[in-house]
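Working notes for the structure below.
Of the protein chains in this complex, one is absent; all others appear in place.
Labels run A, B and C following the written order; every chain starts at residue 1.
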């Protein structure tokens, strides 16, 4: 079925009476029909969060006009706004190293029409997964990274992402630490999948750590990448039950299922514009 | 901490543009500050659902005036409205037979201040659980039921519920079929816990049925009681994993944990005014 | 890492004292080292079930001799035995129609070395998924089926499976009812994935049924195919939480994740020789 033509507005600002009324007034006054509206108040921070999606079918403003026309209200309430259009698909670059499960999972979802994004390129520091990407007709670009070449290669990656007008980067088991320059270029737009239930087992070899500690559940966490390793805002997490019977190898194998579903879910929420970041935490509208 | 003084309005009506704006306008115009607002649209039925909770601290209308003042808007949009006040606790009667786990669970939650309700009476068709209720200081009333006495006893139960100004009935493993008269007297206000993942294993001995079928998960379902057995609108469900190792007795034992948490969760959602019933389904706001 | 060279014996028979001792005696007396032993007793049926896996490294019998040498003990205790060798991979045929998620998931697991099987062929009644199979280098065979051609085509399918020495058939969202002839040819060796939490929502369009009933969890079930539709022994099931917000389309999308993980898990258990069928139920050793 065709994607309905909608606009989605994400807002956060200091809380005060009348905010919902003001925003819905703006939409109604231009003949927009609200399809979904959710708000959230953090009473401790006195912060207001809102997601509203409306049909553009009879809307009397052009896409290009909306932001301008919103700005007086935004200024009045100190709103930080993000505006998205369903007809303008996000362009997503997938970064991988050698493990194929997240890559195949995302490419298969994409091919099935399940993920409303464009995937212009798969980026890697190894050749290993070239056949996987190329089977799905996606260009595969390798940037081999050593301590010496890291800075240069990352600059080249950034250049590629700009050329390809990439909006969002997905680290689909990419085994390199992302440089501050790239994090700054894609604030809250780099998704990572960490193979533990954060904040447990930060850093390397989390399944080995989990095995050593003898936990009875293992997890995976998708979060936005920030300067501090594995400390970014958490988007989605899940766990599965394990027992003494599982070896580290079993945990790795079982964890793959978690990693791919958790990453896909987080990406879905991200590209559906359901996620707002605030003070290193996420508000994830449903 | 003291309960904040709030009003909650549940609405459903045919969908049309401007509904949220109208309702928030009513609240803003009387200086109400919205604490939570959620809406849902069923595009197939063209139905609109909304839950809005606002602070009465500076609200310029008295509790008793609100319904009247809402009525022009309600008529205009064919709204069905329910209005609740946080300061007016629901009075909940618990119906039990012989199993104690749901009863103890609800009474312990109540004593811990976790359930914002009053429990004026526990009703049973057996003496078995009298000590349990009386330990918590709740009056225990027995209505022994045989095929011959059923009609008379249910009339007496109804009379008691009226005297006690009961708002909601919770069948906490009450092993009698509820008569149409009581269902009519408490529309969408009788909660049952069925010990299966409905619609699987309707009727008697669901754990035996589950054992026979060899399922790998067992469940529990809390639903509103309607005229058709185990067919009412589902409020909440959950499952746990089982295996060939479990006997029927184990399923019964494990199921108890599900039953008590599922029933408590459904009751929590009910008394927090999060549940709207529509065409034998529930909209459960979060 | 290389697959260790092991034998696995699955046994069921009437229960009596000394069974474990007898079986372990057989293995010990030929210098086999037991790696895993699990047993289960059904006290109601007085039935005994056992799975034992031992190393063939120092075992003094050849693979081809073991069955013969076991037979006196098997006869004595009326044992039904199945014997498997880790070095002899199961040959698995995948049957698909148009949906790609289970197919891609299984092929990607296979390519990653996660599934210890050979996949000689993908069979379909439509051309749709030919590119998917061929990308992974697996032969794709189409048998278009109409009511008139069904009998002939199924005979041709059976012929193909024999030629390819197929051990196990996986219905990875194959939208045709399997004929009795094929079920007889592969007893407890045809795995299906049904897109509901069986026994709820048997038959067609289970997500529509689930939506209509307003359930709060949806499920998927993998079972062995038997003559009665959706009534075969259940191997594995799982569920995820849904709400009123999900449309039927959302349920279909969310269900895909369940279907692929549930089917992959059931297949894993099957090819690891963990599953014993008894009276239309499974004993699934861990």
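We take it that a residue touches a chain if its C-beta (ideal position, glycine included) is under 8 Å from a C-beta of that chain, and two chains touch if they have at least 3 such contacts.
A quick note: this is a predicted structure, and the numbers were derived from the prediction, not measured.
Taking the complete complex into account, A:236 is the one of A:143, A:236 or A:268 that touches the chain left out.
Among A:40, A:195 or A:270, the one in contact with the hidden chain is A:40. One chain of the complex is left out; on subunit B, the residues touching it are 1, 99-101, 104-105, 108-109, 111-112, 114, 135-136, 243, 245, 253, 256-257, 261, 264, 286. For subunit A, the residues touching the chain absent from view are 40, 43, 197-201, 213-217, 219, 233-239, 243-245, 247, 280-284. Hidden from this view is one chain, which touches subunit C at 17-18, 20-21, 24-25, 27-28, 31-39, 41, 241, 286.
Definition applied: only the chains that are shown with their structure count from here on.
Taking shared numbers over all numbers used, the subunit A to subunit B interface scores over half, which places it in the same class. Centres computed as Cα averages put subunit B at a distance of 42 Å from subunit C.
The distance from the centre of subunit A to the centre of subunit B, with each centre set as the mean of the Cα atoms, comes to 37 Å. Multi-chain contact residues, meaning those touching two or more other chains, occur in subunit C at positions 243, 245.
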